[in-house]
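In this view, the complex is presented without one of its protein chains, the others remaining in place.
Note that the chains take the letters A and B in the order they are written out, and that residue 1 is the start of every chain.
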Amino acid sequence: MLGLVVPAILSGLTTGAVYALVALGLTLIYGVLHIINFAHGSLLMAALYVALVLNMRLGLDPYVALPIVVAVFFCAGYLLQRFVVDTFSHGRDANILLVTLALSIIIDNGALYLFTSNTRTVDVPYAFDMIEVGPAFIPLPKVVAFVAALVIAGLLWLVMRHTRLGAAIRAVAIEKRGAELMGIDVKHTYAMCFGIGTACVAAAACLLLPTFYVTPQVGYAFVLVAFTTVVLGGMGSLGGALVAGLLLGVVEALCGLFLGETLGQIGIFAAFILTLLFRPAGLFAPKVA
Amino acid sequence: MKRFGPGESVAAILLALAALSPFVLPSQAWIGFAVNAVLISVLAIAWNVTGGFCGQMSFGHAALYGTGAYAAAMLQIRLGLNPYLAAASGVAAGAAMGGLIGALAFRYGLRGSYFALVTLAFAEVLRILASSFEITGAGSGLTLPFKPGLADLQFPDRYAAYLFVLALCIAALAVSAAVKGSRLGSNMIAVRENEEAAGAIGIDAFRVKVIAMTISGAIAGAAGVAYLQIQLFVDAPIAYGSLISVEALLGPIIGGAGTLLGPIIGTIVLHIVGEVVKNGVGGAPGLNLVFYGIVLLLILRFLPNGLMGLAGRLRRPAPAAAAARTAEAR
Partner (left out) sequence: MLTASGVTKRFGGLVAVNDASLHVKEGSIVALIGPNGAGKTTMFALVAGFLKPNAGTVTFRGTRLDGMAPHRICRLGLTRTFQIVQPFAGLSVRENIACGAHLHHAGRKDALARAAEIAAQVGMERMLDQPAQDLTVAGRKRLELARALATEPKLLLLDEVMAGLIPSEVAQIIPTIRRIRDSGVTILLIEHVMQAVMSLSEEAYVLNQGRIIAHGTPQALVRDPTVIEAYLGHGAAERLHASEAGAALHA
């Protein structure tokens, strides 16, 4: 039994790191704008396709493409927030939710139109290289994803703690009006957040691609997991998202092991609903009054 | 007292004409389109009760729709229940699911994004469950045996099906109008506008919201049952898929959330746009939905109160931007 459980946990951790990366982007946006970006998963899917096309047309390895895709998506995220989400919602919370929903519909179905619903994968020479980790063999790309996700999370933390931008983001998150009065450009800060959040999914996409597949619906599955991660970790908490992402990866792997593939996902949603109901501020938050 | 303004009257006349059009333009394709559009209108009316009147925006109305369809299908196939009784049970199951989700979500004070998320999660859990168990037909879904005839609540042709969904839509509209014009409706609107102030004037917001979800669940369940009885088939992606949840909210938002006719107008406009696009590009998958998204964006940008808001402008000078009022309520 243990012979199966430990590899499952390790493999779960590697998946969880990618979940965490996706969730970091989402939680950053939530923490500052106080809205859920329903287009987050669609942006992940779009980034997967961009990396895929770069690979097929230019032969770029997904890892090599990572900086390019990240830069492109950072800009796309910035522009989306500044010129679509903000403008089209008139700044109303309920409408922001709907605008991001509209974006996800457009991106998902645009991809369906452009790429059809066929499942695609990339061919990389190292896809089946294995690394021995304790009692388990883990595919090399998963180990890379795990390490890279943690590194990116660390970088994000450094940006938040030690840069002017990070300070501005934290200020806006706590008190928008006050920050505005202190001369912080709130719209710019919002857009930077959206950009960074989108860059996170772009990075996640490039790390995922070697071991994963792409379909126009793939974002949907991820975004639900990301929602769960964000809620579990406490909306807006970066550290919480990281821990919750890893945890969920393990929960999913274990549920998959014991309940089978499809029901494995139930574990995630059960966790989601239970947290939303009983600890809406997240697992690690002090109990809400 | 205030009766219908010119905007509502125009909308009502247009809708009546649209409802009659399948009899004037008797093409199979047109009727098939109309059946679908009217069916989704019923779902939109359901969404409008919670999302429009009561201000609780659900992103998972498929949970209610699918439960209605699955309950009716399972009772007929597994227990051999009379189709009418099964249909009634489907409606009841939708109501119960609505009440349950509402009670859980509102008991713990979930609002806004949180409520949207939890409804979405419920729909997703139900989708996975329905596609995992034998009793719900697992991956292949459930198929009703074809027994055309009123005795089995099945329809020999598309006309009959159209008449059925039209009647259902009128009934749903009547329920929605009755709710809106009652104390319950007034309470729902008060809760939507300001929950704290509603409490101060004696309104039990929790109870009102759960009742709204229950009524909405009954109507959405009825739409699910109607889908089943017309298509004689359900499976998890159809019944509990995110597309249904999205369609449920698009109509009301585009037509005007909280208005009586808005959900229907919005749904029909959307379906017409989708159909035109589909014909224009030769049925490529996805493109009509891209336009759904674009229509939604444009409405949010230029008509925050939906198409009925446009109709409302015929009556009184343009109301101050809704954004201003929320800002001021703070």
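Everything that follows uses one rule, which is that a contact is a pair of C-beta atoms (placed from the backbone, for glycine too) under 8 Å apart; a residue touches a chain by one contact, two chains touch by 3 or more.
Keep in mind that this is a model prediction, so the values were computed, not measured.
Indicate each shown chain that the hidden chain touches within the full complex.
B
Looking at the whole complex, which of B:79, B:197 or B:298 touches the chain that is not displayed?
Looking across B:79, B:197 or B:298, the contact with the absent chain belongs to B:197.
Out of B:143, B:186 or B:231, point to the residue that touches the absent chain in the complete complex.
In the complete complex, the chain left out is touched by residue B:186.
Just name the one of B:205, B:261, B:290 or B:311 that touches the chain not displayed here.
Of the candidates B:205, B:261, B:290 or B:311, B:205 is in touch with the missing chain.
Mind listing the chain B residues that contact the chain we can't see here?
Answer for chain B: residues 1-2, 181-183, 186-187, 189-190, 193-194, 196-205, 319-320, 322, 324-326, 328-329 touch the chain left out.
Here is the rule we use: only the chains that are shown with their structure count from here on.
With centres defined as the mean C-alpha position, give me the chain A-chain B separation in Å.
One centre to the other, that is 31 Å.
Which bits of chain A are touching chain B when the two form their complex?
Answer in residue numbers: 30, 34-36, 38, 84, 87-95, 97-99, 101-106, 108-113, 116-117, 216, 220, 224, 227-228, 231, 262-263, 265-266, 269-270, 272-273, 276-278, 280.
Please output the residues of chain B touching chain A within their complex, sorted ascending.
Counting only chain B, the residues touching chain A are 57, 59, 104-105, 107-110, 112-114, 116-118, 120-122, 124-125, 128-129, 131-132, 242, 246, 249, 253, 284-287, 289-290, 292-294, 296-297, 300-301, 304, 321-323, 326.
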